[in-house]
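First the structure, then my questions, so here it is.
Of the protein chains in this complex, all but one are displayed in their positions.
Then we have chain A:
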Amino acid sequence: MNTRKNFEEVLYALPPSVREVIIKIPDDLLQEVEEIRLRVNRPLTVYLKNEEKFVSKEGTISFSPSLAYIVTSEDCEKALQLISKSSLYAFEEEIRNGYITLKGGYRVGIVGKCVLENGYIKTLKNISGYNYRISKEIIGVAEGILKYLTTPSKDIYNILIISPPQCGKTTLLRDITRWISNGIDFLGFKGKKVGIVDERSEIAGCYNGIPQMDVGIRTDVLDGCPKAYGMIMLIRSMSPEVVVTDEIGKKEDIEAIHEVLNTGVKIITTVHANDIEDLMKKPVLKDVISLRYFERYVILSNRLGAGTVEKILDENFNTLFKGPYRRGRTEK
């Protein structure tokens, strides 16, 4: 049995023939699977331990595509209906964005043919590829670095998590959120009101508006809302002390952050980049750095596996902590 919460929701969303193959994968390997990919007329692949591998009809995992189960076009057609629980009409917006959130907070990315109307994406049809992302909720990943993120006066800094894709930034963000919301006993830090703007339903993994992930007891989630509007909306409506959002990058986002900081609310967010230098090269984001919006920078990599903390910098880019550190594993 897979220990991941509601993992069966992923299985339910797989077409029956693929489901049969996946459940034959030995449990210890299945636990490690981070992605299941269906591509029409191509081998069924899974992504685990930083490698993409093929799955045979018998459920064995190998590097050889020749024995692999080949995904049929019927599988792909069926998958869409199963993912949406035969309620495609309820997911128009999600399909337009290219992903659907399942119960349990798992997300399925889709690609196919875009149908345009007046230059805007109306919908996707002939869906030819699926990526079932089996998100991990690792409670406690942030524990070791919390002392760098809180001020001596028991407040939280404005934090920017810098990370390349698939290095666990959302997992870390979620865990930090949970700690701040619940309070950190060992630091004498009292829980704060947190507002999450979850534009792509990734942080809280909302299904029908209900967070499927544990995001803390004092946390409000604004699901599916564009970040720039959402941050302002939350401040007006829920008076949070900390605003959390994911993957900033647009000009509006930066303006919204500026407004949030003006109101004295703290912000925790993430950005796609390898490190500070990389970030400085990006036209919109370099302002964020040069204007010193943030007081702590957490830089991630996957050196020791996803979620490795490389460095933590303070507002003047001095190194406070040097990794690599991954919970349970440290390397000198």
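Just so we're on the same page, a contact is a pair of C-beta atoms (placed from the backbone, for glycine too) under 8 Å apart; a residue touches a chain by one contact, two chains touch by 3 or more; residues count from 1.
By definition in this document, contacts and distances are computed from a predicted model.
Undergrad: The complex lacks one chain in this depiction; which UniProt name from "Branched-chain amino acid ABC transporter permease", "Membrane protein", "Peptide/nickel transport system substrate-binding protein" or "Stage III sporulation protein AB" does that chain carry?
TA: UniProt protein name of the non-displayed chain: "Stage III sporulation protein AB".
Undergrad: From the list A:V33, A:L82, A:M213 or A:I312, which touches the chain that is not on show?
TA: Checking each option in A:V33, A:L82, A:M213 or A:I312, the one touching the absent chain turns out to be A:L82.
Undergrad: Looking at the full complex, which residue from A:D27, A:E58, A:E92 or A:D287 touches the chain that isn't shown here?
TA: Only one listed residue reaches the unshown chain, and that is A:E92.
Undergrad: Pick out the residues on chain A that sit against the missing chain.
TA: 8, 12, 14-16, 19, 78, 80-82, 84-90, 92, 123, 208
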